[in-house]
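Every protein chain but one is kept in place in this view of the complex.
And then chain A:
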Amino acid sequence: MDTNWPTENWHSIGDISDIPLRGARCVRTPQGKIAVFRTAENEIFAIEDHCPHKGGPLSQGIVHGTAVTCPLHNWVISLETGKALGADDGAVRTIPVRNDGGALFIALESLMIAAE
């Protein structure tokens, strides 16, 4: 996890228990929807909620291992890298997440906020 990120850019998004195991929730930001995932192993990942294939909402997909399958056309996206797995090519942006004993934060780039 990127701990050098300036503290003012960490945004509280809620508690880990708000997200079902092997599930996801959405966070609305000025940069679009962000999907926050909780794996079977209690790891937390955040990526853009926008499949590189046709923009499907990845937060609605089935979560398995550290990947999610897009509900529209079954692309499998790695939650760790944001890259499409298998024979498909494409990537989504990953967003830094911090888990402080269950309290979750995501980092939004300050530049993007200022531009709003």
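Just so we're on the same page, a contact is a pair of C-beta atoms (placed from the backbone, for glycine too) under 8 Å apart; a residue touches a chain by one contact, two chains touch by 3 or more; residues count from 1.
One rule holds for everything that comes next: contacts and distances are computed from a predicted model.
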- Protein name, per the UniProt record, of whichever chain is missing from view ("NAD(P)/FAD-dependent oxidoreductase", "Spore germination protein", "Branched-chain amino acid ABC transporter permease" or "Cbb3-type cytochrome oxidase assembly protein CcoS"): "NAD(P)/FAD-dependent oxidoreductase"
- Query: In the full complex, which of A:Ile19, A:Ile47, A:Leu79 or A:Val97 touches the chain missing from this view?
  - Reply: A:Ile19
- Query: What residues on chain A make contact with the chain left out of this view?
  - Reply: 11-14, 18-23, 25-31, 33, 36, 39-41, 53-57, 60-65, 67, 69, 71-74, 76, 86-87, 106, 108, 112-114, 116
